[in-house]
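With one protein chain held back, the other chains of the complex are shown just where they sit.
Up next, subunit A:
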Amino acid sequence: MTAPLLSIEDLRVGFSTRHGLVEALRGISLGLHVGETLGIVGESGSGKSVTALAVMRLLDRAGRISAGRISFRGQDITHAPRHVLQPLRGAAMSMIFQNPRAALNPIRTVGLQIADVLRAHEPLSAREARDRAGVLLEAVRIRDPLARLDAYPHELSGGMCQRVMIAMAIACEPALLIADEPTTGLDATTQKTVMDLLSETTARRGMAMVLITHDLGLAAQYCGRIAVMQQGLVVEEAPPHKLFGAPRHAYTRRLVAASPTRQSTIASLLPEASAAPPAAPAVPRGGRLLEVRGLVKRFAGTTAVDDVSFHLDAGESLGLVGESGSGKSTLSRLVCRLLDQTAGSIRFDGTDIGAVPARGFHRNPHRRDIQLVFQDHGGSLNPRFTAFQSIADPLKLLAGLGEGEALQRRVGECAERVGLPAELLGRFPHQLSGGQQARVGIARAIAARPRLLVLDEPTAALDVSVQAVILALLDRLRREEGLSFLFVSHDLNLVRMMCQRIIVLQAGKVVEEGKSDALFAAPRAAYTAELLAAIPHFAPEPSVPGTAG
């Protein structure tokens, strides 16, 4: 065996904060050979990004490598000075960041930005650098690459920006590419094309890649080896089929179970949770709760929602699937009466609430019946409200509770329903974890005892294990409180688990509607089939039936 390209030995990294030194990495060892792909999987705060930044030596001022060794091509770079690192960065090892839009300079064209990377390491004229940049854009399959050279980042979609980032990262043919959550925030189909591109490019150029992700399914599909990290330690390292087939560590087992596959059910995501029998619905099923007809919403020039009709029965859960720009968020805001429609009707429990203008809907008796759970839970909580105040707000305004014991009791009750410890009620949003913020958001939504809950990508911003818990919580709440769900998501697989019926939305139009199982088994619309194919999937057993015969 040759010497590894990158080797990390017993690396420890600490951050000095106002509460003293916090150890982000507590002694991790990893190795990577030329041409290999290593996945690092873990939840936020597990130290995966810190590992990447430590390797690139890009830790911010508060972070320090306190022990251990990082060597690259046999050279110890643990404490190498800047003049040693500078030629390595970009040329020998490069990095792709999570948010491509934020990582690109907004006031420089992408062609110039790629040229900058090239010219930092090679003596090229502006002309030559531009030509090379064009070739690179072609390599990352951007259509009409020469015209795109002069585009600014805001003129490109998120997926295109990530391709530009990849072009920059591979510009100088580095031996090592570190991709830190390269597809988080991208649509499922875009995620697939970006990941396919990444793995092809690295394979063709013989590059080694470290893929950092919270999505175990994604890592399994694209990596030869996966390291699972938890609280600054690597708890398990194995090839994907072994990891899925026989996870050794308890945390890996939980993570594997929580990663949704096509066969998963809400219950199977949380095997350790006591299999409580679902309570009988408090409200008998049946009866039209929501009836949407010919709904249209136009914003200056563009039609976001185009003649959409659907219905929802009491106690039912309806999935609304589509990618960004499909109009699903606009549609959910219309149903919630936060936005006025251009045309069409929305009937709730027999009354035409679509006729009530959104600006006056806060006084409508149906305001408390329709509540919303947001994608970005942290961002949906007023930074100056404590958890208690956030949950109490709808109770004061919609349920008519004044400051006092009744309010205290109901807020406590809601917190208990969503599993939020009572002692966290006094905290501000930034003092809560992502999962806790989600619970506050859900508690607020159910506080005034609504009948319809519109869930706008409620788990898109959460780690998989937290996602499993929140999904189970929502499912239980729906049964116990007799709620109806309008579950909006880009993830078809999640919607399948949560909903009985699914509507697929593309460019503001309904392209398919049907029972979840039927739609999954035999999609009628081509777009639905495309969405299905984009779900990251990994078969626990390496099944390659084609080669056997």
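The definition used in the following text is that contacts are C-beta pairs under 8 Å (C-beta built on N, C-alpha and C of every residue); 3 or more make two chains touch, one makes a residue touch a chain; residues count from 1.
As a working rule, contacts and distances are computed from a predicted model.
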UniProt lists the protein of the undisplayed chain, choosing from "MbtH family protein", "YtkA-like domain-containing protein", "Sarcosine oxidase subunit beta" or "ABC transporter permease", as "ABC transporter permease"
So one chain is hidden, and I want to know which residue out of A:393, A:480 or A:530 touches that hidden chain in the complete assembly.
A:393
Looking at the full complex, which residue from A:225, A:368 or A:501 touches the chain that isn't shown here?
A:368
Among A:61, A:127 or A:430, single out the residue that touches the unshown chain.
A:430
Note that subunit A touches the chain not displayed via residues 17-19, 333, 336, 338, 359, 362-363, 367-368, 370-372, 374-376, 379-384, 393-394, 397-398, 428, 430-431, 441, 444-445, 448
